[in-house]
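Structure in structure tokens, see below.
Presenting chain A:
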Amino acid sequence: MGVFGEFLKGLKVTGGVMLRTISGRELVTTRYPQEMREKPQRFHGRHVLNRYPDGMEKCIGCQLCAGVCPADCIYVRGKDNDPDNPVSPGERYGYVYEVNMLRCIFCGLCVEACPTEAITMTHLFEMSTTNRQDAIYTRETLLMDERGRVPHVFPNDPLADLSELDAADGWLKATAPAGVAAYEGFVMWRETPGPGDWSPEPSQEERDRRSETEDG
Partner candidate 1 sequence: MVEAVVFVLMAVGALGGAAIVVLARNPVYSALGLLGTLFSVAVLYVVQLAHTVAAVQVIVYAGAVMTLFLFVIMLIGVDRAEMIEESLPWQRRIVLTIGVLVVILAGTLTVSGFDWVPAATVTNPGVTSGTVEAIARPMFTGWVLAFEATALLLTISAAGSIALAHYRRRDG
Partner candidate 2 sequence: MSWAEIGLVVLRVVLTFGLLLVVTVINVWAERKILADMQNRIGPDRAGPWGILQTVADGLKLFFKESVTPRRVELGMFLLAPFLAVVPAFLIFMMVPWGRPVVIGGNEMPLQGADLNIGLLFILAMSSLAVYAVILAGWSSGSKYPLLGGVRATAQAISYEAAMGLSMVAVVVFTATQGEGGTLSLSEIVTRQSGNWGDISPLFAWVPRWNVFPQIAAFVIFLIAIVAETNRAPFDLVEAEQEIVGFHAEYSGMRFAMFFLAEYVNIFSMSAIAATLFLGGWNGPTFEGVVPGLVSALLPTVWFLAKTYAIVFVFFWVRATLPRLRYDQLMTLGWKRLIPAAVVWLVVSSVVMGWRQFGPPWS
Partner candidate 3 sequence: MVDPGWYMAVAAALFTIGAVGLLVRRNALVMFMCIELMLNAVNLTLVAAGRALNDINAQVAVFFILVVAAAEVVVGLAIIVSIFRHRETASVDELSELSG
């Protein structure tokens, strides 16, 4: 009976999984476009160029992001601000800003490098195009509008969950202390309009405390 017993054991596993699946207790796939997975805070998605709450652009055209990008996918050209009608609070602003999404590896280094938090990431990842030209995101598609809403290249895309574009960049918040525990839990960035939650990540004590209370 040993051999059959072992077969039955295996059959029990698959059969048990089947029962659990049918009863809905355990299911690992989802009906994707209808049911979206909730993404974690630090998710690396499509880039966005931020503004200050007063409508000014954050980008100052310093090209740090282009310099640090290991995939060479960012192209920035700065231009002096018109003093009467400034685009950004600094001397210069990002006159040309292009991100080649076909090259981008979503490592997040540009977000870490930007000194003014101008470029951050959203949670949107449905960026497929039928055309290489469309994969090069320009200033127009990257820059949020003055109310803080981010444009989508294909606003009618049935697959895209546009609310993902409003998520605040968790990676910026996570890397802001740069490894110094003492800096955790502080707001180290300037405000941005729009619905994202820009409160900082908690300090280490807070994290551990939260885990333990949730345990109990």
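Note that in this section contacts are C-beta pairs under 8 Å (C-beta built on N, C-alpha and C of every residue); 3 or more make two chains touch, one makes a residue touch a chain; residues count from 1.
Selection criteria: all candidates are chains of the complex that A comes from, given by their letters.
Everything quoted here is computed from the prediction, not taken from an experiment.
Undergrad: Thinking of the complex as a whole, which of 1, 2 or 3 is in touch with chain A?
TA: 2
Undergrad: Applying the document's contact rule, which stretches of chain A touch candidate 2 when the two form their complex?
TA: For this pair, the touching residues of chain A are 7, 10-11, 13-15, 17-18, 20-22, 26-31.
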